[in-house]
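Part of the complex only, each chain left as placed.
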Amino acid sequence: MSAPLSATEPQLSASPSRIVNDFSIQVATVNGSGSQTANLVLLRSIFQMGVPVSGKNLFPSNIAGLPTWYTIRANHRGYIGRKKEIDFLIAMNAETAKDDVMSLEPGRAVVYDEPLKLDALRTDLVFYPVPFDKIVAEVCSEAKLRRLVKNMIYDGIVAELLSIDLAEMEKALSRQLGKKPKAMALNMAALEAGKKYAAEQLTKRDPYTVAHMDKTAGQILIEGNAAAAMGCLFAGVTVVAWYPITPSSSLPESLIGYMRKYRIDKTTGQATFAIVQAEDEIAALGMVVGASWSGARAMTSTSGPGISLMAEFVGLAYYAEIPAVIFDIQRVGPSTGLPTRTAQGDILFAALNSHGDTRHVLLIPASVEECFEMSMDAFDLSERLQTPVFVLSDLDLGMNTWMSQTFTYPEKPLDRGKVLDAAKLQEFSGAWGRYKDVDADGIPWRSLPGTNMPAFFTRGSGHNDMALYSERPDDYVKNLDRLARKFETARTLVPKPIVRIEPDAKIGIIAYGTTHWAVEEARDQLREEAGLVTSYLRLRAYPFTPVVDEFIRQYDRVYVVEQNRDGQMLSLLRMDTDPASGVRLRSVLHYNGLPIDAKSVADGILAQEKVG
Amino acid sequence: MSTDAPAPPKKTNRISLDVSSYRGSKTTLCAGCGHNAISERIVDAFFEMGVDPKRVIKLSGIGCSSKSPAYFLNPSHGFNSVHGRMPSVATGALLANKDLMAIGVSGDGDTGAIGIGQFVHSMRRNLPLIYIVEDNGCYGLTKGQFSPTADLGSKAKNGVVNELPAMDLCALAIELGASFVARSFSGDKKQLLAVLKTAIAHRGTSFIDVISPCVTFNDHDGSTKSYAYVKDHDEPLGEISFIPFFEDISVDYEPGSTTSVKMHDGSHLMLRKLTDDHNPADKMSALRVLHETARRGEFATGVLYIEPDKEDFFQTLNLVNEPLSSLPQARTRPTQAVLDELMETLR
């Protein structure tokens, strides 16, 4: 999980004139121009050379023609969070080229489309003009294909300038194009033409290069949404109801792909699952609630706006005690906000979702691996606790490409929770009641329709523990107290935080989700550049477990780092942890819609440490 | 309209249950509420059809009407969900277990107002759901405000006149592709019972709008949903008789005046027409009847449209035969080999 702190090869980045495997490449283009293939080939080829990478796509909320930036970070220490500075710019978009160039730090490199004449803008950068149209015309006769092929040319240029093996690019390319010989040939030609042009016309004047390493052996590249979909596949999900929304759509859509491939009964050709594109998010969650109520493993996936619309059903499911797995791939608010920008802004709304007294279980993956694992946890917890469980991912994790060790096959069987069967009914010897707390954990036993078990009538909170209609004050209180007890049980079942205690740490850091990557890197920066040693607790779930209190108590100042404006997790901590420690908690916030970066974290902490 | 009582039910039905296995808890609705009469017909229909109550699920939204699932079929699981969302909950419940038989009860507010979106989309899916709207033209549980099915010009108890056109849920259901659409009246025992039995026999979505007067808030002069008004303006499309598959009585009838519809389960629906110009197999003719009777301020009741063999949503989704809810882990969690294969593609 955490970035390997050991084995940083100093010799590599030693000479100032050469910066090896530690830089970021940004491709500035417009969406719909087909640059995605070229960008993935670039990402993969570096990855295949054993160098840790990450790829982040910053795209607009439209379909084609607006500025898009794809950023690849290569880092020999394994940092895969966002890096603020761009080291190597590939400026393909006339509209943004000027701003893109002006925002670079001195000494950085720029590959650009010759006619843009960007070299006139600054003298402190390394410029590589490339006549893309001329080169593409030579390799591609079909005019209408040129727009696409053009992109492979910059891959060729970069291969030469950063000394990336063409063989690796070819390998990566064939993964994309698979068995399309014609397309392969055309693109390879473009790659080679680009490399050739660079070799003959450009003289390397920037310090950046890629060198073989062994840091990615056996690792994979995947987006969080695909990883979560895989988790659902292996969780044995049977009913999926969803409504399209960015950045969630690719989760159910990946899942559809996996299910069609692996969940069709070999003999009959029939599906062991039902996936429905509902008319909206209210209906989607309604279907999930209905399906869970009659015994399916059911889920939905959405983003903030969907969570807002689902609030009423979430409250019903909490009180009627019905499982429901809800993925929230967070984006910034509100509905006509920036659907293609990332945030951790739904923490409080999800934890307290719906009117009346409610508290919900949240699982918060930080990595693609956790997207896979927590998807399975979510179903087990939701059925065990008979309550909705939110998986709070975000756009950065869900839609961007992350490096990870391979996922491990779940050894523990599915936990379908307390479902009444003949044997259990025996034990009750006639005294079964839907909402009786027989195990003193707040979790009652439920019966499923169509199983010949005793039936009951499902309502919100207006029932006694036999599930009979009741408006009696004492029944209502009993009900609410048991639900509170059940939440205490949840506290013992949710994934524990990951804690890194440094003996000589003066301060603590708390973070969660994708913020983790920036924090990991920032902790190294703080130690190495400011001599500030930090301990670190990464939250993975709500409700909080006791170790959180213990951690906070150990430090005078605990910085809660998160990607929202209001310090939402800090608020939740103030609400739910020892009030005596409330004073220790401080916020470091990042909420401009871009993934948080290490420098912002380090600076945010140092600024407050200075003033003490 | 027809008022002769239904044939007295036998002591026990074909699965040797007596009628008490089909009853519900004591109603908490007003004495005389149309909804209570509908609950009684539901009890009769399921009893006489010999449906195993353990196979049935009862769902509803919120309203007086939506309370009624508690007043029939006690041995069945029931779900009083949220306002206007019965269709989505029923959809999910059926997808999880295709062996279940679902009856959803809603109101004209629950379906016509807040729930119209889920109504519209459930009609398109043709899931085996008996969707009943207990239609009183008002919001009973919130004390009598007009609902979207209130007729233009109909008067509320406080004298206020409804100023919006009534929405005809049956016309919409037909337009949207429901495979069985009927309208009835809580006061017409015989017709309602036959319609309900047809719905039980039908594969696919049955939409039934049952006019069901609210005696407390909408049963006065000036209301077009009062018992008196509905009795006077009920226009039955024909005599309906239903012959279940397990009673293979061969009835002879004059082809001209009577149509026989073979249901998917082998039951027969016999329609003796009173009006010639209505063909329950033709959407346009059903819509025409609805528009014309509506223009005359009448309610056309009976079977409006039926398409017995339309593909249902389970077929569309090509589901395995077993309920998804009962599939063992071995069939829902792929093997280690699958994970390895997937990982390979990502290396």
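Note that the chains take the letters A and B in the order they are written out, and that residue 1 is the start of every chain.
The rule is simple: contacts are C-beta pairs under 8 Å (C-beta built on N, C-alpha and C of every residue); 3 or more make two chains touch, one makes a residue touch a chain.
Worth saying up front: this structure is predicted, and the values here are computed from it rather than measured.
Colleague: Having one representative of every chain kind in view, what are the subunit counts of the entire complex?
Modeller: Full-assembly copy numbers, per this file: A x2, B x2.
The rule is simple: only the chains that are shown with their structure count from here on.
Colleague: Would you mind pulling out the distance in Å between where the CA atoms of chain A average out and where those of chain B do?
Modeller: Between these chains, centre-to-centre, one finds 44 Å.
Colleague: Mind pulling up the chain B residues that touch chain A in the complex?
Modeller: Per the touch definition, chain B meets chain A at residues 54-55, 57, 59, 69-70, 74-82, 85, 87-97, 99-100, 117-118, 120-121, 317-321, 323-327, 329, 331-334, 336, 338-339, 342-343, 346-347.
Colleague: Name, in rising order, each residue of chain A that touches chain B in their complex.
Modeller: Touch residues, chain A against chain B: 218-222, 230, 233-239, 241, 258, 262-263, 265, 268-274, 276, 278-280, 282-298, 312-313, 316, 406-407, 409-410, 413-414, 447-450, 452, 455-459, 469.
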